[in-house]
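All protein chains but one are shown at their positions in the complex.
And then subunit A:
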Amino acid sequence: MSLKKTLCVASPLTLRIVAECPVTKARACDLILPHSAVSTPVFMPVGTQGTLKGITVDQLDGLGCQICLGNTYHLGMRPGPDLIEKANGLHGFMNWKKNLLTDSGGFQMVSLVELSEVNEEGVKFKSPYDGKEILLSPEKSISIQNSLGSDIMMQLDDVVSSTVTGPRVEEAMHRSIRWLDRCIAANKNPDKQNLFAIIQGGLNADLRKACLDEMTQRNVPGFAIGGLSGGEEKDDFWRMVTLSTDHLPREKPRYLMGVGYAVDLVVCVALGCDMFDCVFPTRTARFGSALVPWGSLQVKHKQYAKDFQPIDPDCPCPTCKRHSRAYLHALFKSDTSAMHHITIHNIAYQLTLMRSVRQSIVDGRFPEFIRSFMKQMFPSPDQYPSWAVDALASVNVTLE
């Protein structure tokens, strides 16, 4: 790619804003990363343990995926950073030639593991494999991510559940700023790996604003909006998202963590976010739930036993081109490959959705896209989620 040659090698990330929606806060960009360019808005599938759940890297590439996630906590445990470094980083280990983003391991500390203690040093926890106490500090997290060699690394943040209120939220916000500075200092590969900051502050506008003011003073190549998508009210959720994008620099990418439902994606693009990740599409696939423009389809349900249409007649993915709902329904009783078929379809659905969103922004018709998207997704306007209506109204899009 000649574009790579002409770019400044010192910065492993360049954001080119291709189009900006004149009505909403949406943008369409080209995000140039070390392994390839990424078109945004982008949905990043999650390949937790160095694999995308039954899909080969060729299949993933074939679907047009340009960036996916690996998980520092899981890979740091097994097989461990040393082994992966020997294998030429996570790219070499899983043989993925495009981009990788690794999270810090912070979220897993909270969601998965028996927490011993969080203090200024880091997060102390018990390993689920041998019960030993491990300390995940900002330095340790960055060290593992340096070994993994991801194109984008996330800072270790002090993660607090979005449903928690009170002084703990403020403490975590301030600590996350201090940990950001430690992460920046610990990054051995600033010329190859991009370290993103994560804005915290819970659902408190003042705290979030304070965090934004501080973190935007640091010279990081990108920002994530964290501490959301954890079970909080959607009314609070969107307000924090839009507050964040209001105060994030225009010329750096905005990554909204943990967002993956189609409606959420479309709305949050309108609110100014560029990058998204979520386990939902791939996880729900393994349960037989196929994502479609009008919601989802539970392939394992009896009603599809004799349904000889593909999941989505308009979907060009390999699954829909060859197989019917009835066959997939039957296959779920016989072989694990049924899950792979749905996984492929769901990734295709997510990536196609984002591609369409991007194209509509480039063409200057994003608001129309939003309206027809909502029409397809919900049987009638009175079923539109009120938070989505409000959020879209806040960026000048009125639904029926």
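The rule we apply is simple: a contact is a pair of C-beta atoms (placed from the backbone, for glycine too) under 8 Å apart; a residue touches a chain by one contact, two chains touch by 3 or more; residues count from 1.
Just so we're on the same page, contacts and distances are computed from a predicted model.
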Complex member absent from the view - protein name from UniProt, among "PRELI/MSF1 domain-containing protein", "Queuine tRNA-ribosyltransferase accessory subunit 2", "Adenosylhomocysteinase" or "BHLH transcription factor": "Queuine tRNA-ribosyltransferase accessory subunit 2"
Candidates A:Leu33, A:Cys68 or A:Met94 - the one touching the absent chain: A:Met94
Listed residues A:Val18, A:Val279 or A:Leu331, member touching the removed chain: A:Leu331
Residue of A:Thr56, A:Ser127 or A:Thr165 touching the missing chain in the full complex: A:Thr56
Option from A:His323, A:Arg355 or A:Arg371 whose C-beta touches the chain left out: A:His323
Given A:Lys140, A:Arg175 or A:His341, the one touching the chain that is not displayed: A:His341
Touch residues of subunit A, complete complex, unshown partner: 49-59, 62, 74, 78-79, 83, 86-87, 93-95, 305-306, 308, 318-319, 322-324, 326-327, 330-331, 333-337, 339-341, 344
